[in-house]
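Take a look at subunit A:
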Amino acid sequence: MNQPVLEISGLSVDYGYHDDAVHALRDVSLSLGRGEVLGLAGESGCGKSTLAYAATRLLPPPGLITGGEVLFHSRTGETLDLLRLPDDELRAARWDEIAIVFQGAMNSLNPVRRVGRQLTDVMAAHRPGVPMSVHKGRARELLGLVGIPADRMPAYPHQLSGGQRQRVMIAMALALDPQVVIMDEPTTALDVVTQRQIVERLIALRAELGFSVVFITHDVSLLIEMADRIAVMYAGRIVEDAPAAEIYAEPRHPYTRGLLGSFPPLRGPRRALSGIPGAPPDLASLPPGCAFAPRCPHAFARCEGERPELSGGRRLSACFLPADGPVAAVQGVAPVE
Partner candidate 1 sequence: MAETPPPPDDRVVLSARGLTKHFPVRKGLRRKAVRAVESVDLTLRRGSVVALVGESGSGKSTVARLLAMLHPATAGEVRLRGEPVSARFGRRFRAYCRQVQMIFQDPFASLNPVHTVRYILTRSLRIHHAGLSTPELTARLAGLLEQVHLTPPERYLDKFPHELSGGQRQRVSIARALGAGPSVLLADEPVSMLDVSIRLGVLNLLRELTTELDLAVLYITHDIASARYFADTTVVMYAGEIVESGDSEAVTQDPAHPYTRLLIASAPDPDRPGGDREIPARGEPPSLITPPPGCRFHPRCPQAMERCRTQAPPALPGPGGRAVACWLYDTEAPE
Partner candidate 2 sequence: ACGDGKTGEGAGEALTVGMPNGPLANNSNPFTPTSSGNSLGYRWLVYEPLAQVNLIAPGKPPTPWLATKWTWAPDYKKVTLSVREGVTWSDGKPLTAEDVAFTFTLLKSTPAFNGDAIPYEAITVNGGDVEVGFTASQYINQGKILNTFVVPKHVWSAIADPTTDTNQNPVGSGPYTLKTWTAQVVTMAAREDYWGGKPAVPEVRYTSYNDNNAQTTALASGACQWSFVFMPDYQNVFVAKDSANHKLWFPSGLGIHALWLNCEGVFKDAALRRALSLVIDRVAIHKQGHAGLYPLVDSPTGIPLPAGEAFISAKYQGQKHAVDIEKAKSILTQAGYKLDGEELKDPSGKPVAFKLVDPAGWSDYLADLQIIADAAKKLGIAATVETKTVDAWTQALAVGDFDATIHWTNTGVTPWDIYANIMDGAQYKPLGETATWNLGRYRNEDATKALADFANATGETERKAALDLLQDLMVEQVPAIPLVAGPIGGEYSTKQWKGWPSQDDPYAMPQPTQPCASQILMKLTKA
């Protein structure tokens, strides 16, 4: 985990090409260690998907990358600057090195192509010269890996259930033995039973194959359970980045706290839920200071005028509050009754 595979630094993204553009990502830096599961959390619309797409230049129009770098360090020691690669090299690197499972598997599979074809065509594109029969064998193997009988190869996407489709996508992501797998909310819209099946399969495969995972969701409880490290985003920035257990035990950023205080625990004593007051910010016109300040219970004058930087060594957070000041004080996982 000491040597990163993916290093994102200063990444900024706009939607729109003009002055009225939405600045969806601002100066985001993040690194992903080898073999690590990095959870990316944050409320809806804070830019999680944007980050995933921008890292591989897959943002649809009117997306525009306005700055930053995405460096990929391969196992062989080369370093690729993904944002500067020419088209064909980027094409070659995609999926081979970094695979993505997109939000909503329903739409990720071409509805008019057989699942098997969609699995083999990516192999054929990256491994030309290898006979088709080999690809087919591999595709069967992959489906087995995610628990789908190999005889579903000739099925069309609509003939599979949502969970099955999601697993096909995961199988596809692993087809070329990539080093990084980015998963954008792979389990929303699935019920908890299926969700758990998929997540557990993924963790097992990670252990087996040794790839790194970026796992995006706004379901914090799921992340805490499965991720090694969690980065929390708010309004296009990362506000906290720390190991999962530590974030849960001791959140530093008031937003993270609010997040953790918003979901009821399934087990254990009932506790009061704090929630986060106010509404999410408008990305097109953010306040000059800390974006969370208007909703923050601890905001003070400085927060309004100045923007806190992400800092703090191993446990990064972007807040002017002292690391164990008021936050610790309001930390009220206090049992009710």
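Criterion applied: all candidates are chains of the complex that A comes from, given by their letters.
One rule holds in what follows: a contact is a pair of C-beta atoms (placed from the backbone, for glycine too) under 8 Å apart; a residue touches a chain by one contact, two chains touch by 3 or more; residues count from 1.
Nothing here was measured: the structure is a model prediction, and the numbers come from that model.
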For subunit A, as assembled in this complex, the candidate in touch from 1 or 2: 1
Residues on subunit A engaged by candidate 1 in the complex (per definition of touch): 43-44, 161-164, 189-197, 200, 218-222, 224-225, 248, 258-259, 262-268, 270, 273, 275-276, 279-280, 336
